[in-house]
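In this view, the complex is presented without one of its protein chains, the others remaining in place.
This part shows chain A:
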Amino acid sequence: MHTELSYTELAALMERRAGVIVDPADLELQSDTPFADFGLDSLGLLGIVGALENEHGATIPADADACRTPRELLDVVNNVLKARA
């Protein structure tokens, strides 16, 4: 099982949970661009965090919902997943 969230997985979640289609390579290249600029709103981010928690059986800190950019989210989520590994 993957213990780290990749930009590819994040892009897939954005599409599945919020209908926001983004190229994983673009997401990585623009990892400091706010989610809002990709068309993802706060409900979409909330759904992605919820899906990650369900998938990994992990509790992700509440401030994950407040992450503004893909890089911030990956940092928060991967810290949790690494600590559990």
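The definition used in the following text is that a residue touches a chain if its C-beta (ideal position, glycine included) is under 8 Å from a C-beta of that chain, and two chains touch if they have at least 3 such contacts; residues count from 1.
Here, contacts and distances are computed from a predicted model.
Between the listed names "Branched-chain amino acid transport system permease protein", "Ketosynthase chain-length factor", "GntR family transcriptional regulator" or "Spermidine/putrescine-binding periplasmic protein", the UniProt record for the complex's undisplayed chain reads "Ketosynthase chain-length factor". Check A:12, A:25, A:43 or A:66 against the missing chain and you find that the one touching it is A:43.
Listed for chain A, the residues touching the missing chain in the whole complex are 15-21, 39, 43-44, 46-47, 50, 53-54.
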